[in-house]
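In what follows, a structure is listed as structure tokens, so that the remarks can point back to it.
A single protein chain has been omitted; all remaining protein chains appear in their positions.
So, chain A:
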């Protein structure tokens, strides 16, 4: 994303930061560069947003190893809110970024002791375990966390990713189902769940995957991954040992899905002959009808 720093006024930068906060986009490098170039001197003009902006800049600075900026902003927050647990978390994050994990854990434990209901430091401890490569410990801790904070979607999502990294697809599917409960209309979650089921393999899972891919397409007919996923599932089912009627059905659905995918891609893709490459999928997967029953 090319942002023209010279032409952006401080209010433009402030608005851009707000947009990124709302979309939960990190953009660490851009945030730091814009901060240094434009907003740093004018931040006192931003009124109520000032603290949110400072927090955003601290996280971005830690991401890009600009510890000077991070320390500076943390000091500003600390001066205004002495003894604040929220600011203490940033001190722990700085230690974490410096890889002083034991010191960071001490600070986090202190925060948890002062406030048992505070979710953030618990999650940071799990993040530290992940950074240290202790994935199994992270999974254990995250499970314990979720027993207490059951509606934390972000945590369920993270646990799903950890299980996927460990190859525990069944458990990952369960976590993704929890996320789906919170977002029943999200085509992305339906598609991700379908991806996991397809990976698990076996006729039952692939039938479930087909249902979820279909729902994803219903919610968003342009979801390319769902279209391809539907094609893969139906091709598999068309070649499986099911009843002949069901196989024909799957075959038709596979054709439809592939055509949809081709149409959506051809309309936008700058690649020459893109439809040819997609058509090659048909010959690879689709035409294996000839089977003796």
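Just so we're on the same page, a residue touches a chain if its C-beta (ideal position, glycine included) is under 8 Å from a C-beta of that chain, and two chains touch if they have at least 3 such contacts; residues count from 1.
One rule holds in what follows: contacts and distances are computed from a predicted model.
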Omitted chain, identified by the protein name its UniProt record gives, among "Arginine-hydroxylase NDUFAF5, mitochondrial", "MPN domain-containing protein", "DDB1-and CUL4-associated factor 7" or "Trafficking protein particle complex subunit 2-like protein": "MPN domain-containing protein"
Touch with the omitted chain, as defined above, among A:131, A:146 or A:219: A:131
Options A:9, A:183 or A:280, residue touching the unrepresented chain: A:280
Touch residues of chain A, complete complex, unshown partner: 29, 131, 133, 195, 224-225, 228-229, 231-232, 264-265, 267-271, 273, 276-278, 280-281, 284
